[in-house]
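One protein chain omitted, others in place.
Moving on to chain A:
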Amino acid sequence: MASITPIDTPPASPAPPKPAKSTGRAGDKIFLGLSQGSGILLLLLMASIAVFLSYRAALAVSKDEGNFFTTFDWNPAGDPPVFGIAVLLFGTVVSSIIAMVIAVPIAVGIALFISHYAPRRLAAPLAYVVDLLAAVPSIIYGIWGALFLVPYLEGLNLWLDQFLGWTYIFEKTEVGVARSLFTVGILLAIMILPIVTSVSREVFLQVPKMNEEAALALGATRWEVIRLSVLPFGRSGVISASMLGLGRALGETMAVATVLSPSFLISMHVLNPGGGTFAQNIAAKFDEANQLGRDALIASGLVLFVLTLLVNGAARLIIARRKEYSGANA
């Protein structure tokens, strides 16, 4: 209790009158120090995470009797220990791609509806509801996915298999409930919808009125206005929104671990149960892993870390290239 009184009293009397002018210099210095410290702290944090991951990963990889990048197995407790990330990399990328393919068009649609079509009375609540989706914890999505989505996707799976089976991708060759990468992709799509939608919506709302009015003045319809002025202006924003969503999809753990039936096989038949992602594998294996097993999981975590860095870097490159265009308009 003693620690509270000092915090409680100063704002009451001495603090407000002083900072007006006289202590400006000291305040500046303190604030500079604080903000500099925060910046340095962040760098130190990142560096220590990277060092920790690399150290443990190096320990594990040096003991791996298989090839860390091409082995289709995860058995660090085996004799000899064998593990590789090929399946995890594949599963992570494929499920995220499915999620993006589903989520981005829908998110852009919702964002356009909210920003340009919906009447004001509808737009605000709708935006609120979409944001609310982001507040649901991922384990809840996982349980919902396992108990509701999986049984009800069976029909869709049969339909896809029957009519799109010729694409190879949608051919279902193994029996089993829909605890597949495809289902995971759908679930991830729902989970990244709010972030992609809200960022896109903000960008679309920033399109200069002049551009839109100019298009209207040329006789453009509403769709043409969107196509000519809103979409080109918002493109880089939508891309960065998608990348934010992709980052979340790549690292999503609990929802995937709850829904997926993991296996160490690579199959392009995305409807078959099986596959795995980095984060799911770590969540599923960590509890039962021995020392080497944990190091191996950390090594896979390092690969995910690098993958996420690459994705973010790519997104920044794309945005930087488009900057002039959108910057000029803004």
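Keep this in mind: a contact is a pair of C-beta atoms (placed from the backbone, for glycine too) under 8 Å apart; a residue touches a chain by one contact, two chains touch by 3 or more; residues count from 1.
Please note the rule applied: contacts and distances are computed from a predicted model.
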item	value
Which of "Transglutaminase-like domain-containing protein", "Phosphate-binding protein", "Sarcosine oxidase subunit gamma" or "NADH-quinone oxidoreductase subunit K" matches, in UniProt, the chain that is not displayed	"Phosphate-binding protein"
Listed residues A:Pro105, A:Gly155, A:Gly176 or A:Pro208, member touching the removed chain	A:Gly176
Touch with the omitted chain, as defined above, among A:Leu156, A:Leu228 or A:Leu265	A:Leu265
Residues belonging to chain A that touch the chain removed from view	1, 3-4, 7-8, 11, 15-16, 74-75, 77-78, 151, 174-177, 179, 257-258, 261-263, 265, 273-274, 284-285, 287-291, 293
